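Before any comments, here is the structure.
For this view, one protein chain was removed and the others were kept in their places.
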Amino acid sequence: MSNNSPFLRQPASVQVVMLKVLAALLPGIAVYIHFFGWAVVVQIAIASVTALVAETVMLAIRKKALKPFLTDGSALVTAWLVALTLPPIAPWWLAVLGVLIAIVVAKHLYGGLGQNPFNPAMVAFCALIVAYPQLMSQWPAVGFTDFGAQMQAVFGHRDLDAVVMATPLDALRTALHTPEARATVSGVLGSHATFGNIGGRGWEWIALGYLLGGLWLVQQRVITWHIPAAFLGTLGLASLLASLASPDQYAGPAFHVLTGGAMLGAFFIATDPVSGSTTPRGKLIFAAGLALLTWIIRVFGAYPDGIAFATLLMNICVPLIDMSTQPAVFGHKGKQP
Amino acid sequence: MASYLFIVLGAVLVNNVVFVRILGLCPFMGVSKKLETATGMGAATTFVLTMACGASYVIDSWLLIPNHLEYLRTLSFIVTIAAIVQLTELVIQKTSPVLHQVLGIYLPLITTNCAVLGVPLLNVGLKHNMVESMLFGFGSAVGFTLALILFAGIRERLEGADVPVYFRGTAIAMITTAIMSLAFMGFAGLDKYK
Amino acid sequence: MLEALLVMALGSVILGGALGYASVKFRVEGDPLVEKIDAILPQTQCGQCGFPGCKPYAEAIAKGEADINCCPPGGEDGIHKLADLLGREFKPLSGEHGVEKPKSTAVIDENVCIGCTLCIQACPVDAIVGAAKQMHTVVASQCTGCELCLAPCPVNCIDMVPIPETIDNWKWKYPVFAVQKAA
Partner (left out) sequence: MRPLFGFTGGVKPASHKTESNQGGIVVAPLPPVLTVPLRQNAGLASRPLVQAGDRVLKGQAIAGPGGSISVAIHAPTSGTVRGIETHPIPHPSGLLAPCVVIEADGEDRWIERTPVDPYALPVEELRTRLRDAGVVGLGGAAFPSFVKTQHGPTQRIETLILNGAECEPFITCDDLLMRTQAGQILDGAAVLAHIAGAQRIVVGIEDNKPEAVAAMTAAAQRAGLLVEVVAVPTRYPAGGEKQLIRVLTGIEVPFGKLPPDYGVQCFNVATAYATARALLHGEPMISRLVTVTGNVERPGNFEVRIGTPIADLLKLAEPKADTDRNLMGGPMMGFALPTLDAPVIKATNCILAGSKAMFPAPGPEMPCIRCGSCARACPMDLQPFEMYWFSRAKILGKAQEYHLFDCIECGCCTYVCPSRIPLVDYFRFAKSEIRAREKENEAADAARQRYEFRLEREEREKQEKAAKLAAKAAETKAKLAQAGDADDKKALIAAAVARAQEQKAEEKPGVE
């Protein structure tokens, strides 16, 4: 403890910040469970336990104090984000591997909390989807909540082909990328029994759950409005313009904003202050770039969702963005009365 | 016109020399500690690589192919590139001595930067014409510069990070490169989309 | 085969010509880098690096003849700065040139001094005043602490005294990183 001024401190802590983030995730998780069953909770549990074990081991190896870091909640936030981006019926070791990559490689090798230039959960997601594209895109059908069957998929070897299907984003991309299919957006999204027209039936409710939690975080001043607003705005604008130009080829803003990881990304992933931009203007640029890349990768790329890659790509740009968007310092703003 | 754009964009992002083709790692690791030097190195490489691609195309299609001397390709490319690098070095030494000192061993290293030899050879393989060759060279070099500058930005910040002792310096730089490479895989498929 | 030789020869001649022209056109005189290195060196002129003064050491570094870790008065800090300027890796101070010591100034014991002027001749920055057969004094503000005056003194009347901490040169200390200790 320092014996220098200031001697007064506001009661605030990293722990409170992290716990608020976890709490804000709950509404989205609840809806997620409603549509995809309790396997979601199992995945979160696997990830959380792995994260805490990995964090403990790494802290011990690095000879850091255990208590303040284990209780700060940052490892849990990472674990939950990894778990929420995995398919609920992914095998257990996928979650374990993902969390290990996130905690050990993306976080602790860079010095632990606060030092990682890349979002750990997104590093994990990208590594997994590159290594196990098949497993990472096996989502159960919306409404398939048979816990026993899910657990067999997670812990056993039961093939769930019968109930597995692509996410709306994935289905749309695959159809549109196959010229022979002559698919149209309305054809794919409208014809499919389980998909609604907004974000894919079920998905839009999960997105609204995350939106609710996210808005609470803004209200609690844990995050600022800049990143979610710029992200959702840019994503909406890009998809709107494209869908206006060619409604058959490009899905509209409602679909893009409410499907996949868009809402989770806007409020919980892109707003990670450690790996994201920190200046007000930088946040806007960061989020806008993130949204644009997400849309490009979703529409033209080879992967089902673009959030994770876009996040890493923008993480790479953060030092330069921050450097070039430093706010003017008191007295250096140019105009004086 | 659009196809030219695709060549450049493809070379910059989708098939980034450093992150996807894994070429030119030596200067990438060596000259990325400071933003300023990274920019300088990038500029020098861009110049050399664009020139090298043009010159290689000329030599290949006007000298080697008509005379059925394709087996001299690698040799003659190396000679050409070496000369261009030497020229660049002389110019930089005159115009920016500090940059010259900083780039030090790396400037001659552009000669052996596998990217600078690799890209002209890729050009031959891809059957690019003169304009395409130079655009491809330029795009690859811009991709290299981009990689270098972004990497330097991260490294400048990492300098203040509490990285575990055994991972300081090159080790963490390698890991960072890996993650950046992972991120660039997100661009996969973009160049095939027509 | 002949064609191949011709092609390569032609290429060499053209490129060689271009290089020759450029080397004349872009000839560089002098080396501004030496100035930049010299500006980092502490200017004690102590010669611990093995060169007669800071400038010669700077020249040697610029030419690549000397390493950047041979200057004990400059300390780790100086090496960091040199490494930064030259884009080289930092390396710890090489032991053979001496160790980093607290900043000191020379003080002449005026009761013992015999006024031989040897130290005056040794001082590289003329920081010692006095005349023959009269006792000498070190001008503390100008003394660089190079210790070059110690050896020539026939009566060993010069001591290196560390500069004491006063209100004027007191510095705020680096805050202790409390988290390292078990909390």
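Note that the chains are named A, B and C in the order they appear, and that numbering of residues resets to 1 at the start of each chain.
In this section, contacts are C-beta pairs under 8 Å (C-beta built on N, C-alpha and C of every residue); 3 or more make two chains touch, one makes a residue touch a chain.
In this text, all values refer to a predicted model and were calculated from it rather than measured experimentally.
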Next item on the list: Indicate each shown chain that the hidden chain touches within the full complex.
Entry: A, B, C
Next item on the list: Consider the whole complex, including the chain that is not shown, and state which of C:D38, C:E59 or C:E147 touches that chain.
Entry: C:D38
Next item on the list: With the full complex in mind, choose from C:A22, C:I37 or C:C54 the residue touching the hidden chain.
Entry: C:C54
Check: On subunit A, what residues meet the omitted chain?
Finding: 1-10, 12-14, 16-17, 65, 68-69, 72, 74, 111-115, 224, 273-274, 278-279, 322, 326-333, 336-337
Next item on the list: Provide the residue numbers of subunit B that touch the chain removed from this figure.
Entry: 156-157, 159-162
Margin query: What does the interface between subunit C and the hidden chain look like in terms of residue numbers?
Written below: 38, 41-45, 53-54, 77, 117, 120-121, 124-127, 129-132, 142, 144, 165-167, 169-175, 177-179, 183
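As a working rule, only the chains that are shown with their structure count from here on.
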Margin query: Per the definition of touch at the top, where is the C-beta contact count highest among chain pairs?
Written below: A-B
Item checked: Chain located farthest away, centre of subunit C as origin (C-alpha) -> A
Item checked: Middle chain, criterion being Cα centroid separation -> B
Check: Centre to centre, by mean C-alpha position, how many angstrom separate subunit A and subunit B?
Finding: 33
Checklist line | Footprint of subunit B on subunit A - complex, ascending | finding: 62, 105-106, 108-112, 115, 117-118, 123, 126-127, 130, 177, 293, 296-297, 300-303, 306, 308-310, 312-313, 315-320, 323
Item checked: Residues of subunit B that touch subunit C when the two form their complex -> 31, 33-34, 37, 59, 63-64, 67, 69, 72, 75-76, 79-80, 83, 86-87, 90-91, 93-94, 97-98, 101-104, 169
Notebook entry, point to check: Which subunit C residues qualify as touching subunit B in the complex?
Noted result: 3-4, 7-8, 11-12, 15-16, 18-19, 22-23, 26-28, 31-33, 36, 62, 84-87, 89
